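With one protein chain removed, the remaining protein chains of the complex are shown where they sit.
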């Protein structure tokens, strides 16, 4: 019996060509695994195509709920954003995909996992670090770092030579990665950062602010311990909640980012990201944290968010540090329960009020009036001590001036 | 000859009432100092009013350029934003005001400085820490923490009893603070965080996104070492540049934030801030940093920005730590030179491309193709070592499982 | 029936004088509570003395085990050290004392808690913040910030006037705070930082390195998930383990620190701390972390330790941030299990080897030889990508030079 390789298969040209290549170069049985993290439409007919290409087995795994609950929602809670703009849509999906590939590889007794990532990107790192952490004995095959094929044309020729069907790539323009959380766009005119993005041509999940309706959309989101649970008062499971928000966000031109970012492998790249529903969720969650977290927790959590984002971006989800930061975040979320009203309008997510049973806001305290809890005179003492180090230093300096 | 007190005077009711009160309670000569940080319109007739109230001298100091160059622009360079939203408009102005008050107090040989801040806010702290740092021997008088007056009505009565003119407050609704960088709004319906802000009633520097024109405005900003110098190719001094950007930003519904924030004195408060030009400058500056800063500098600078924001918010501008962080920031800005194109549209500041002679973006490196600088095979080695700690740990864990 | 006040009572002069003072000024029933955190010897005859002074009830609460398990050990796990030197001995004890005072106040239905801390120190803050967090409705009475007594002599006079017994202060020199974790010394000649500490006169828990024996002591400590459990192979409960280590550490001149530190209330103070057993535990624990924590976890945990130390020092044990950081730390400790050998010798704690079932050290990997897990060639790829940003920047700079 032949040894088996699990192939991360998308149905597109780049991963289809790996099937004959793996069989010829390694003499493996190829098990194609397509992991559904929300690219749904791309999955139609996929199984049949894979079998025609010569795989011995096909898995199509729907992990959408797991993706939301165990990866995306904890990330929202953490507040992680990479380099001020990127909601980590591709990065976070790689973690759940790596985990699922490993699961199937172990079930099938495969000896290797193969992926179709290029040698210049971040995704190869995310897959391979995930596999290293979860199944260190598995071999990883990354053909794009090994073989001589170096263009789309050569891929097509490779398949034609073998009489195999050429997958129709639905879109032959930008390089894209899509899942239920986001879609990314790279390449073509975006490769010059001086070019403005051609949003009319680029966008897939929604429209630009200019194309959005003139009437705003009002929504209410409910969170329980940092987890979004209801939209407009209706309880929804994670996937449906996000799908609905993607629809509303996309229609209102929300969640479009254009970024020049630093890749793990050392160079800058430029991309456009659409995260319509995700942007709404991040902003809603933040509103509730403003209301319920105390100052010092909020402040340190900002540093944790920076680190958490790095870990996700760098492919280090399955690490002790990510787990420990996760424990920190979970602890802070006990009070992040309540409702947030938002207005969606032409690219804007405008807060319309929020409330929480754990709100630390006290109208009584905030207002001008003196109440039980606050005595204006206390401020004098507070300021005197708070400013004491500045005064001590200034007096020291003054004494030097006087001596000269 | 009487001792002198320098009074931070705005021309409004709250500081006017301090004039007779200081004379009666301290027997000081009162020197009214009004520091123009961009509230311009409020200054008309101010000198005359002050003299009628009984001050012995009036200063109206225009520090707008100093405010921009020595305070606001370094803050933009630092990227400081308080609690994710607040561009520190009131906070940063307090520093230059404190410095100017001290300068005049020293020139006049005054023994004290008096301010009209309430005992529940941040501004008392910022003034008093500034004074402590710059002139520790000066006495500070904060009547709102001392006297019995506790409302607007009592202030008016106090002046009427003495036959003094009652300053007409231009706006008797929200509590506001205005300078050339921003305006803040607090109070009334904003005191309940569940209320949506009534922007039509609140806004002063611009309109809401809904009221903004349907046609976008395109601009280009030029920076030299992190300092904005040109708008649309035209060189402008700091104040005019900002004024022009306030106009454009305000007209396009940009820079409106609604925040529940944590005050230094321990409670949460809710406010609406307008920072139209400032928001544009922050975003433009950030675009250029994405292009010119390397990954690790960008990352650590994000932590510095959090600390820098705290210092400004907490009134600690004149401290060794703020200076040292400033030195860090200045060092990073050597390469933040170039141009940024932006589209302003209904609340959105949409990047339209940026360029810099110090750009670290290389189209050659970013693209799929292999070039001189990058060999795909290197990625294999990189990933193997980058992921080695995860593998070592996983093997250690696996050995435990096997032993059980 | 009179209202009750719970008095934090130590048996010394400073808290004894509070008994008549409270009765005279508040007409409360005074309940003296002495919380035993390891000052044992000072407790003899305490109950009787308190009753003679006029209290209506005395509690002597032994919380030593709770102190170790719920406060000190989590602190060791966190690695918290204040300003590089201080093992937080007084600070951390204040937390358990505040909690116990509140527990008794609630049991007794008291309306207030009274403490004898001065108005210049940190302890008043730690007590009062603890009480604020645990029982916000309780009134706090801090006589030293209220009354006119301002010296030891006046305290004695106050008691003499009332015919009350004067507690014999066992030591009338340095100002000291002692518990099972440490003892602090302040005052007298220490008040000039240019003076060398007179250790022969100061030390209470051990001897100076010069006085320590010429023969070293060898010990082995065992940890389970970051908790010390065995000394020299013998299982010990927390209190006995520490007591034994205090003995050994003290005899060997270990754990003496002389520090000029920054107090919360804004000034610097100078003190000498003895933490003999604690120093050993910190160092042993750190050895095991070097062996078992991965690089990134170790690194971020260093930042957490800084924050954790601040929180303890500042009296913020009972806060959401301390809890959340605690969750982080606990997560990291899962693998901190193993044994550490140490040599104790004249002030030195010298590691003599450590081992752990979760060790991430691999002799195979560390040595010169190439093995399965490591291919020297990978280093080339690693370095090329790791250094790529530096190269890109250098090329950019070179191109500028060439253009000039």
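Per-chain residue numbering starts at 1, and chain names A, B and C are given in the order in which the chains are listed.
Everything that follows uses one rule, which is that a residue touches a chain if its C-beta (ideal position, glycine included) is under 8 Å from a C-beta of that chain, and two chains touch if they have at least 3 such contacts.
Owing to the predicted nature of the structure, the values given are computational and were not obtained by experimental measurement.
When you scan C:69, C:244 or C:270 for touch with the missing chain, the hit is C:270.
Touch with the chain that is not drawn comes from one residue among A:63, A:117, A:304 or A:379, which is A:379. Although one chain is not drawn, the whole complex shows that of A:295, A:322 or A:346 it is A:295 that touches it. Summary of contacts with the chain left out: across C:3, C:48, C:165 or C:191, the touching residue is C:191.
Contact with the omitted chain, checked across C:245, C:291 or C:327, is made by C:291. Taking the complete complex into account, residues 83-84, 118-120, 124-125, 128-129, 132-137, 142, 144-145, 150, 175, 187, 191-196, 209-210, 216, 258-262, 264-265, 267-270, 286-287, 290-291, 294-295, 298-299, 302-303, 306, 310, 315-316, 318-320, 341, 343, 345-348, 350-355, 359-363, 365-370, 374, 376-380, 382-383, 386-388, 390-391, 393-395, 398 of subunit C touch the chain not shown.
Within subunit B, the residues in touch with the undisplayed chain are 262, 265-267, 293-294, 296-297, 300-301, 303, 307, 311, 316, 319-321, 323-332, 334-335, 385-389, 392. The chain not displayed touches subunit A at residues 294-296, 357-360, 362, 365, 373-375, 377-382, 384-386, 388-389, 391-393, 395-396, 400.
Operating definition for what follows: only the chains that are shown with their structure count from here on.
At the interface between subunit A and subunit B, over half of the residue numbers appear on both sides, which makes the contact a same-residue one.
A straight line joining the Cα centres of subunit A and subunit B is 31 Å long.
For subunit A, the set of residues touching two or more other chains reads 262, 265, 267, 294, 303, 316, 319-320, 386-388.
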